[in-house]
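With one protein chain removed, the remaining protein chains of the complex are shown where they sit.
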Amino acid sequence: MNPVDIQSALHPAGPQAAHIAWLWWLMLSVCAAVFVIVLAAMGVAVYRGRHHTGPPADEAAMRRAVSLATGATVVILIALLFASVWTGRAIAALGSPTPLDVEVTAAQWWWQVEYAAPQPSNRVTTANEIHLPIGRVVRVLLKSTDVIHSFWIPNLHGKVDLIPGRGNVIWLRADTAGTYRGQCAEFCGIQHAHMALTVIVEPEPQFEAWLVKERRAAEAPQTPEQQRGRDLVAHGSCALCHSVQGDGPSAHLGPDLTHFASRPTIAAGELENTPENLAAWLADPQRIKVGSRMPATGLRGDDLQAVVAYLEQLK
Amino acid sequence: MRRLWLVSVAAALIAVSCEREARRYRDQPQAAVPPDGVRLTTLRPGGGNDIAVSREAPFSDNAQAMAEGKRLYSAFNCNGCHAMGGGSIGPPLMDDQWIYGDAPDQIYSTIVQGRPDGMPSFGGKIPDQQVWELVAYVRSMSGLAPFDVKPGRNDDIGARPSEARTPATGPRQTGHR
Amino acid sequence: MTPASRAIDVATLPRYGFGHRSLTWWGTLGLLAIESTAFGLAIVAYLYLKGRADEWPTAALAPRMFWANLTTAILLVSAVPNELAKRAARRLDLGRVRLWLVVCLVLEIAVIATRAMEFPLLNVRWDANAYGSVVWTLLGLHTTHLITDFGDSGVLTLLMMSGPVNENRFVDVAENSLYWYFVIASWIPIYAVIYLVPRFG
Partner (left out) sequence: MRGQDLAADPRLEPAALAREARLLAETWAQPRGIVGWFSNTDHKTIGLRFLVTSFVFFALGGVLAALMRIQLARPDAHFLWPDLYDQIFTMHGTTMMFLFAVPVMLALGIYFVPLMIGARDIAFPRLVAFGYYMFVFGGIFLYVMFLLNTGPDNGWFSYVPLAGPAFSAGKRGDVWAQLITFTEVSALVVAVALIVTIFKMRAPGMSLNRVPIFVWGMLVVSFMILFAMPAVMLASSWLIMDRLVGTHVFNKAQGGDPLLWQHLFWFFAHPEVYIIFLPAQAMMSTLISTFSRRPVFGYLALVLSLSATAFIGFGVWVHHMFATGLPQLGASFFTAASLMIVVPTGVQFFCWIATLWSGRPQFTVPMLYALGFFAVFLIGGLTGVMLAAVPLNQQVHDTFFVVAHLHYVLIGGAVFPLLGMVFYWFPKLTGRLLDNGIGTVAFWTLFVGFNLTFFPQHILGLEGMPRRVYTYPAAMGWGGLNLMSSIGAMTIGVSMLIYLYNVAVSLRRGEVAAANPWEASTLEWATASPPPPFNFSPMPTVGDRDPLWSPDPQPVVVGLATDKREVLVTQLMDAVPELARKQPHPTIWPFLAAVAVSVMFVWSIFSPWGVIYGSIPIAITFIGWFWPTDGKRPQAFEHDVASGHVQERAV
């Protein structure tokens, strides 16, 4: 898909975005028509005024014309109102007794995504990526731990705010497989520009497979270097904020790292997830994403390499 | 003469408020203590400031860092022992009693090296910048920070008036009680 | 516009006037419109927060009413000398104006005193929770009006004693009384919100 279109309201990948796009094209055509007509009227009026000779215009006739135009305006507005309300209903109509429940929690400046499950052990927690099965209705619970953010995946639906102290809900359905991009749409502080969310829409089987993989504990380190990395993560400064299911640390201030390596991006969409980028990020996060909550770890040389090696095998 | 006076006032104003408002995300004081040095210190009787001696605190007048320190104070569960500063298992931090000194570097060492009877050593755990942010915040709890820099109330169940509204305490004795 | 051929002579018009004839009267109305809006919005905010709260008053006893009732009583009584001062002013009766202004001042001092006693009886601190904050705001807003009008009347009284005096001073007295009426009137809904809503609302 053309990069421009992975975050576009005009390239719907789900029913709601499609309804809204339809409303957009309707309104655009109506408004364009109105624009042309009014400007034409103005042009004609000026021309007529400048070149007209003979008796002055008939005020009564003009009064009739103005009332007529006003009437037309009202009619058009009522039509558009109905179109808008109808679209609203169509969007709200999407629902399901057995939706897939996803809980999205926004924090400055990243997204935590949790997939609900009957037994707690099966809950899946990831960050800055959201996987959606094609054609399945999803109910997304929206929460915020600090300030107001806004959850927006243009290709799927409009935006809904995540407001501290108030839970919001948004219903989604993705119909076209592909990778899309969501982004925080409410100004939320210094790194508002770098708070993106990768949306992966895939067929049900792939999605289920992904869930199963995500439920597993973290991959055990293989090489001695990865071993060392594991120890550094488990006993170094990482452990104060991050968690790695299994034998790793379990703090929840920052993103869960259990399956870090399988994620497309680092730092909420700012960097592609490659070993080089990861090394750069760990070495000096504040150079890459100034103001982010990730502090300078002080990791250098071999330590840095070891941590990168460990994290990059957490498939 | 009068112009000179004006200029100096302006300069002072600029200095003060610029420092208060600066967003120092990239200050990275070099790690104060080697990791192994840390583990030793917990075994030693308290008081030793010999490792991180006489370094000025990077954030003592910086509102942003102090607020960040406040966030970390509860994020790292300092209030588990020190409560909201009132103290429970650990000593209170709001009062003007400082067992191991109230100088920034002394508090820094206390956090990094740990102290006998329960204060763990966070050296190598908490990155240096965050330690200094904690230092700045801890000092603000007992009024050891400029009134216009101290953090305001949290967006949570505020257990007590915010640091900004606790008056500066009088001359405080440092060292052993 | 062609050169003027006729004239309207205004030399014989009066040089001052009360009520809707006076510019400052209209100015005062504008001020009252602004302040009524502020009071109204503060009350709406109070009810909005109340609507969202599970417990109201939140974590506090309803305010005790003794001093508030006294305040209300004195405010209502003060309407009498206020009205008399206004009428005396319209008659340009300097003696009476002085008398009733002084009476008003005394009552205003009394109200400010009882108001001071009210705050502790709110049973909540402004920094306890949103309920405390909004209640203190409402009472504080009205108290500000008490104090400003007290200063206003005080200066006016002084002027009537020392001079310089002319007709417009009496217009000022009349408009000051209008403002005090607003202080009284605005107190009724605020009293109801602060003291009655937590009990019966």
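Here the chain labels run A, B and C in written order, and each chain numbers its own residues starting at 1.
Operating definition for what follows: a residue touches a chain if its C-beta (ideal position, glycine included) is under 8 Å from a C-beta of that chain, and two chains touch if they have at least 3 such contacts.
Here the structure is a predicted model, which means the values were calculated and not measured.
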Could you tell me which shown chains are touched by the chain that is not displayed? A, B, C
Residues of subunit C touching the missing chain are 1-17, 20-21, 23, 26-27, 30-31, 33-35, 37-38, 41-42, 45, 48-49, 52-53, 58, 92-95, 126-134, 136-137, 151, 155, 159-169
In the full complex, which bits of subunit A touch the chain not displayed? Write them out. 2-5, 7-10, 17, 19-20, 23-24, 27-28, 31, 34-35, 38-39, 41-42, 44-46, 48-50, 56-57, 59, 62-63, 65-66, 69-70, 73-74, 77, 80-81, 83-85, 87-89, 91-92, 108, 146-148, 150, 152, 154, 157-161, 163-166, 168-169, 181, 183-193, 269-270, 290-291
Which residues does subunit B use to touch the chain missing from this display? 13-14, 17-18, 20-23, 63-64, 66-68, 147-149, 151-158, 161-162, 164-165
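Operating definition for what follows: only the chains that are shown with their structure count from here on.
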From the mean C-alpha coordinate of subunit A to that of subunit B, what's the distance rounded to whole Å? 38
Computed distance of Cα centres, subunit C from subunit A, in Å: 52
What's the distance between the Cα centroids of subunit B and subunit C, rounded to whole Å? 49
For the subunit B and subunit A complex, residues of the former touching the latter: 23, 25-26, 28, 31, 75-76, 124-130, 155
Per the contact definition, I'd like the list of subunit A residues that touch subunit B in the complex. 146, 164, 190, 236-237, 239-241, 253, 286-287, 290-291, 295-298
